[in-house]
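Have a look at this one before I ask anything.
Missing here: one protein chain of the complex. Every other protein chain is in place.
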Amino acid sequence: MSSTYTLPVGPLHVALEEPMYFDVKVEGETVRAVELAAGHVHRGMEALAMNRNWFQNITLTERVCSLCSNSHPATYCMALENLAGIVVPERAQYLRVIADEVKRIASHLFNVGIMAHLVGFDSLFMHAMEIREIMQDVKEGVYGNRMNLGALTIGGCRYDIDEESKGFMLDQLNKLKPLVAELHNVYDTDPLIKTRTQGIGVLPLDKAIEYEVVGPVARASGVNYDVRRKVPYAVYPELDFEVQTDTAGDVHSRAMLRIREAVESVSILEQCLERMPEGPNQLPGFVPIPKGEAIARSEAPRGEVFYYVRSDGTDMPQRLKWRVPTYMNWEALQVMMAGCQVADIPLIVNSIDPCISCTER
Amino acid sequence: MSNILEATFALLIFPGGAAALALGLFLKGIDRRVAARLQRRVGPPLIQPALDILKLCTKETLIPTTANEAAFILAPVLGLAGVLVTAALMPIGGVWSGVTGLGDLLLLLYLLPIPAMAFMVAGSASSSPYGALGFSREMAIMFAYEMPLIAAFLACGARAGGVGEAAMSLQTIMNYQYANGPLLFDPVMLPALAAMIIFIPGTMSVGLFDIPEAEPEVIEGPLLEYSGPLLAAFNLMSAVKLVIVLELVVALFWPNPLGSSVIVNLIWHVAKCLILMLVTVTCFRVSTGRLRLEQGFTVFVKYAAPLALVSLGLASILR
Amino acid sequence: MFKSLGSLVTRSPWIYRLNAGSCNGCDVEMATTALIPRYDVERLGCKYCGSPRHADIVLISGPLTLRVRDKVLRVFDEIPHPKVTVAVGVCPVTGGAFRDSYTCDTALDQYINLDVIVPGCPPRPQAIIEGIAKALEVWKERMEEGACSRS
Amino acid sequence: MLPFLKIMVKNLLAGPSTEAFPFAPAHTPARFRGKANHDKNKCILCGICRHVCAAGAIQMRVVEDGSGVEYVLWHNSCVFCGLCAHYCPTKALTMTDDWHLAHRGEDRFAVREDSFVRYGQCSTCGARIQPRPAVIVEALGTRYPDRFMMCPSCKRESLAKRSVPAKPDMETSETSDE
Partner (left out) sequence: MNEIAQKILTDAVTTLLGEDSVHWTKDLKNNSYGWVKLCEHGALELLAPRLAAARARLLTITAYRTDKYARVEGREIAYHFDLDGVVLTVSVCVDEDPPRVPSISRWFRNADWNEREFMELYGIIVENHPNPRRLFIDKDLDSGQLDKLIPLSTMMNGASTKTLWEKVFSGMDMPKWAKEAK
C-alpha cells in the first residue's frame, strides 16, 4: 500500500456542511499533499450588493452565511454609520451585542457538536446540539427565526427586548449554564475525544502569525487578538469579559477555546440584560448616506469580519467589500494537514470552523 | 433422507435462513430503539429494519460503469448466503446442537470472515477510491480482530478439553459447560471473555471500531456505491452476522439451557443474545466514537489478544 | 397490491442532503432536523445517509451556482429511482436573495423536477418535517401508480 | 473515566425530549416571522416594501382598466426578513407566525399573498389618487379630512378658494398630509 493515490474529498461530501473540493494525495492512510479548489458557493454577492440599495443590503449581507448571520449586517450597518456619522442609541448598541453573543454561543456549540459527529461520537453530537437548541429557542422566541435573526437596521435594531423576553432569555441562560459546564467537562476528559483530537492539526504560533489567521484558530495558537478588545465597538469596552487564549494550537484546544468563549458569552449576555438602559432602539426615519468611504470591523464567531463601504451618494453602494475570517484561515489548513491521517482530514477542516459560503460569497 | 431434510430445514428455516434473518432484524430493531432512548429520542418502530429492507427491494439497482459487474453483484449475494449457512451451524443450547459433525470451531473460523470478505470484494469491485480505502481498512481491522478471536477459541477449547486434547468442537465446549457450569463464571476465562467482548464491536464495526464504514471519512466505505436490493442484501448480511457473532459468544460462555422446554430455551437463548448485544453493541456505540485505524489496530493487538492469551495460558496450566 | 406496498415502503425514507451553493442556513437546519433528538425523524423511519445511492428523498438547498451545477446534477443522477425531491428554502426555486446573480442558474426546476417546496429562509425544522411528510405522499402516489422505474 | 456514561444514564432516566410534532401541533413563538400578510384595506401603495425587499418578492402591477393595483407577494421568493413589515408606514404588511408553507412543486406559483388595492377617488372630481383607506384617515386624525381625500389639483383649488384669510403655517401642515 505504498503507492500514492488521489482521494477526492468533496465537493458534495457528507463531512462538509458545504461544497468544497480537496484533492488529497494519500499514501496508505497518510496525507501527502492537499490542494483546494474553491468557488462552489460563489454567488457573486459583491456584484449583487452593488445593485441593491442600502436597505436591501441589510438582508443580503445577512444571507452571506447563516452561522454568523448577525455579524455581517451588524458590521455592514456599523460601516454605514461610520460613513454617515450616525450615533446609534445606547440601548440599540446593547441589543446588537446581545444578538451577536446569542449567535456566537449557537455557532460555537454547533462547531464542537460537529466535531463530535466527525469522530463518530453521535450521542455527544446530539447532546451538544440539544444544548444548542436552548439558544435556538432564544433566537426563535426573541427574534423570530432560528438562523437569520433580522435584528438590525441602519441606525439601530429592529427588535426590542421587553420584560417578557428578558425573563425568557435569562431562564434559557440559566438552563444553558450548567449544561455547557458539563459539556466542557466531557470534552476535556473524554478519553476518545482526547485521543482523536489532541496533537492533531497543530498550528504553531509562528505559523499562525505568518499565515495571519484570525479568530479562535489564532487564539488557540497563542495570538491574543480579539476585535472586541482591540478595536472596540458597540458597548464591548464597558463589558467585563476575558479574551480566551491557548497555546497548544491543535484541534482539541480550538474546540475547548470555543466552549470557553461560549461561557464568556453567557456572562456578556447577562451583563447586557442587566445593564441595558431604557431608550429608543433605533433612530427614527431614514438616514441619508453621504458620499465617502468607511471601514468597520467586528468579531464574528469565527474571527474578524471586515467591511469596506464606498458610497457615491446614490442609494446604492459604489462598492461593498467584506472579508470574512475563514478567508484568512483556509491557507493555514495546508500547515495543519501536512502528514495527517485520512481520518483526521474532516476533523482538521472542521477545527477552523470553515464557513465556505462566507469565504466565497 | 431425514438427514438431508433436516439439513435443508436448518439451512432455510431454523436456525439458519428465515429464523436467523428474523432474529437479526429483530435485534437490529431493538438496538436502534434502545440507542435512541439512550440519546433521548423516541426512536424508530421495532420493525424498522424490516421496512428498510422492503423499501430497498423496491429501489432501482445502479451499477457503476467502472465497476467489475460480476464481483459487484456476487459480493453481497455470496456474503448473505455465507452468513445464512453459518447461522445454520450455530448451536443453540437446549434447542439445536448444530449440524452434527459440522459444528466445529475450525469450520467456523473459516466461515466467520465471510462477511468481511464480501465487504472487501465489494470495496474493490466498486472501483471508487473510498471503496478502496474501506477495503484496506476492513482488511487491516480483520487481521487485528482475528487474533483475539482465535486465542479465545483456543482458551475455551483448552478449558473444556484439557491439556493436549484439542477441544476444537463447539459441542465439546458446550457439553463441558453443561457439566461444570458456564465458562462465564469461570475466573480463568474472564480475560478471554473480555477479549470476546472487545471482538464483538470490532467485527460489527461499531463504536470505537466503526472504521471501515466511517461516514465522514470514507462515506460508508465499500457500501458507497451500492443501492437497492444489493444494499438490502448487505444489510441482511450484517444483521445475520450480528446473530452469528452473538450466538457464538453465548455458545462459548453461557450455552446452558433453562429447562427442557424448547420454547423456554429458545426465549432464554434470544434473551442472552439480546443482553449481550445491548452491552457490547448498543451501549458501546452510543457511548463512544471512532478511533483512527492504527489506534483501533492497537486495541486488538495490545489488549484483546493478550487478554485471550492469558486465559489460554491459565487454562492450559490449570488443567 | 401496490397500495399496501406503498404505505409500507414509505415508512422508510432515507434522506440525502444536496447543497447547491446555499448560505448553509438551510443545511444547518436540515442537519438539525435529521439528527437531533428534539425532532427525531427516525420516528418516521428516516435515516440520514452519506451516499446518494442509498437515498429516497433528496433535500436540495441553494440557488444552484454554475460551478456546482454539473456536480449536483451528476450526484442527483446517482440517486436510484423512485426518488422525491424537496427544495428546502426558496433559493432553489427563485434564488431568494441571490436572484439574478451572474453565477446562479436560479431556476433549478429546469434540470430537476421539484416535487415539494418548503419556503423559508431557512425554514424551521418542523416545516422541513412537514415537507418530508408531503414528499412521502408524493412517493406513495408514485408507488401506487407503479411508476418506480427510471422515467 | 467516561464522563459521557453519566449523561447516557441521565438521558435514559429523563426519557425522550422529542417533540410530538408531526403527530401533534408544534409550538410557535409569538414573534416568529412566518409568511407576510398584506392588508389591502391599509395599503396606500407607497411601494416602500418593494423598495426594501432584497429578494424581489413583491411586485405591483396596475390592472388593465386602471382601477387599481394587483399586489403580489410571492412566498417562494420571499426570504422572510421582515424588513417590508418594519418599514411599512401604515402596517398594512405584517409578518404572521404561519410557517405551514410546504407545498407541492406544481403549486409553486400559487403560494402567494394576493390582493387588489383599488385606487382612491378624488372626492371632488373623481380623479385617480393614491388609496386613502378609512383606517389610515382615522389614524392620522387629519384636521381637514375632506381635503385629504382630494387629488392634488382639487386640493390646490380648494386651498386657493379659502386662501384669503389663511394662515400660512396651517397650509404647509395640510400639504404634508398628501
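In order of appearance the chains are A, B, C and D, and numbering begins at 1 in each one.
Here is the rule we use: a residue touches a chain if its C-beta (ideal position, glycine included) is under 8 Å from a C-beta of that chain, and two chains touch if they have at least 3 such contacts.
Since the structure is predicted, the reported quantities are computational estimates derived from the model, not experimental observations.
Remark: the omitted chain is touched by one listed residue; of C:10, C:24, C:51 or C:103 this is C:103. Contact with the undisplayed chain is limited, among D:112, D:132 or D:147, to D:112. Touch with the chain that is not drawn comes from one residue among A:76, A:94, A:125 or A:306, which is A:306.
By the touch criterion stated above, the residues of chain D touching the omitted chain are 56, 59, 61, 70, 72, 74, 77, 106-110, 112, 114-116. For chain A, the list of residues touching the undisplayed chain reads 38-39, 42, 44, 46-47, 50-51, 81-82, 87, 210-212, 230-233, 237, 293-297, 304, 306, 308, 310, 312, 316, 318-319, 321, 323, 327-328, 330-331, 360-361.
Here is the rule we use: only the chains that are shown with their structure count from here on.
Chain B and chain D, compared by their mean Cα positions, are separated by 64 Å.
With centres set at the average Cα position, the gap from chain A to chain C is 27 Å. With centres defined as mean CA coordinates, chain D is found 32 Å away from chain C. The set of chain C residues that touch two or more partner chains comprises 37-38, 40, 43, 50, 96-97, 121, 124. Touching two or more other chains at once are residues 2, 4, 8, 11, 16-18, 32, 54-55, 79-81 of chain D. On the chain C side of its complex with chain B, the touching residues are 5, 8-9, 11-12, 14, 37, 40, 42-43, 45, 47, 49-51, 53-54, 56, 78, 80-82, 143, 148-150. The residues of chain B lying in touch with chain D in their complex are 36-43, 283, 286-287.
Only residues 1, 5-8, 13-15, 26, 28-29, 116-124, 126-127, 130, 192-193, 195-196, 341-346 of chain A touch chain B when the two sit together in their complex.
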